[in-house]
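Please find one structure pasted underneath; my questions will follow.
One protein chain is absent from this view; the other protein chains keep their places.
Labels A, B and C are assigned to the chains in the order they are written; within every chain, residues are numbered from 1.
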Amino acid sequence: MPDSSAPSSVITVRVVYLARLRDAFASDGESLAVRGDAPTVGAAIAALRARGGAWADELAPGRAVRYAVNHEVAPAEASLRNGDELALLPPVTGG
Amino acid sequence: MPDSSAPSSVITVRVVYLARLRDAFASDGESLAVRGDAPTVGAAIAALRARGGAWADELAPGRAVRYAVNHEVAPAEASLRNGDELALLPPVTGG
Amino acid sequence: MPVRVQTADFDAGREIAALRSGDPRVGAVASFIGTVRDVNEASPVSAMTLEHYPGMTEKALATIVAEARARFDILDALVIHRVGDLRPTDQIVLVAVTSAHRGDAFDACRFIMDYLKTRAPFWKKERTADGTRWVDARASDETAAAQWERDR
Partner (left out) sequence: MPVRVQTADFDAGREIAALRSGDPRVGAVASFIGTVRDVNEASPVSAMTLEHYPGMTEKALATIVAEARARFDILDALVIHRVGDLRPTDQIVLVAVTSAHRGDAFDACRFIMDYLKTRAPFWKKERTADGTRWVDARASDETAAAQWERDR
C-alpha cells in the first residue's frame, strides 16, 4: 500500500575511495543510492557512516576528509544529481 | 726649513674606477697619494673631488657611489693603509 | 601543455629551457624540483608510491596555474608531477614559471607549490622497515597555503 506522503526520490551516484580510504574500506568505489528530494554530499556521507565499522570511524565528524563532485572540491551542502561522481579524499600529500 | 709641526705622513693607494665611473673619468684606475696621519677612504675621495670637473660631479656628496677596500665594501670612515686597493663602485646592476 | 601527470621521469633542464625558449620578454625563470628523501618523520624510507585521482588531478593543477596567472604578472608556467613507484633521490615534481621580473616569478612558483601541496589530489605511501604507511599531511603546508589567502 503506497505511503500517503509523496514518494521520496532516489538517485544513484558513483562513489570513489582514494588512498587511505580505499585501504580502510577495501574498495576503490561503488554505486550508492541516495534518497531524498534534494540529496546532498552530506546525505551520501551520512548513509555511508551509518554502516558502522570502518565507515563510521573514517567518516566520523571532525575527520579530515574532503569531497569532490565530478572532479571539483565540494562542501557537504553541495547537491548531488543522478550519475554524479562523488570522491572521498583524505588530506593530500603530493609535491 | 722644516715646519714646526710633525710632518704629515703620505701613503699611496691603488684606486680602481668601475663601470660608469671608468667612462666618466676615462681611466680604469691610478695610484693616489693620500696625506694625513690617519688617512681614510673619505680623505681619498675628497682629494679626488677637489680636482673638479667630472670628479666633482660624480663624487659630489649624495651621489650613489660605494667604496671597497681590498675587495670588501667599506664606509667613508674606513682607514686606508699604504698599498691598499680602493675601488669606487657605482650602484650595481647584475643578476 | 602547462600541466602533466606522468610516471616517467622528466629532464628539468630541458623543460625549463623549452618554457622560456625564444621569448625575449622573459627576464626571470623561477623553478622548483621536489625529490624523494630517504627519511621522513625520523624513519628511513626505502621507496614510495604516489597515487592520484585521474581526471581530477589535471583539472586541479590547471586551476592552480590559472590562479597563479591571475594573481601574478607571469608569462608562462609549467607543472609536471610524477605518479607511481619512486625511490630516494627520484624527482617528484617540477614547477617552473617565467616572468619579466624575478619577484613575480618567485611568488608564482612558490604559490603553485603551496597550493599543489594542499589542493592537488596526490597521496604518498611510503615503504619503511615497519611496512607501508600513508604519509600524513603536514600542518605547515596548510599554513603556507593559508598565508596566500591572507596576502590576497
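Here is the rule we go by: a contact is a pair of C-beta atoms (placed from the backbone, for glycine too) under 8 Å apart; a residue touches a chain by one contact, two chains touch by 3 or more.
For clarity, every value in this text was computed on a predicted model and none was experimentally measured.
Within the full complex, the chain left out of the display contacts the shown chains B, C. Contact with the omitted chain, checked across C:62, C:100 or C:145, is made by C:100. In the full complex, the hidden chain is touched by chain C at residues 11-14, 16-17, 20, 22-39, 88-89, 100, 102-103, 105-106, 109-110, 113, 140, 144.
Contact between chain B and the absent chain runs through residues 16, 18-20, 23, 64, 68, 71-73, 87, 89-95.
Here is the rule we go by: only the chains that are shown with their structure count from here on.
Taking the mean Cα position of each chain as its centre, B sits at the greatest distance from chain C.
In whole angstrom, the spacing between the mean C-alpha positions of chain B and chain C is 50.
Annotation for chain C: no residues touch 2 or more other chains. For chain A, the set of residues that touch two or more other chains is empty.
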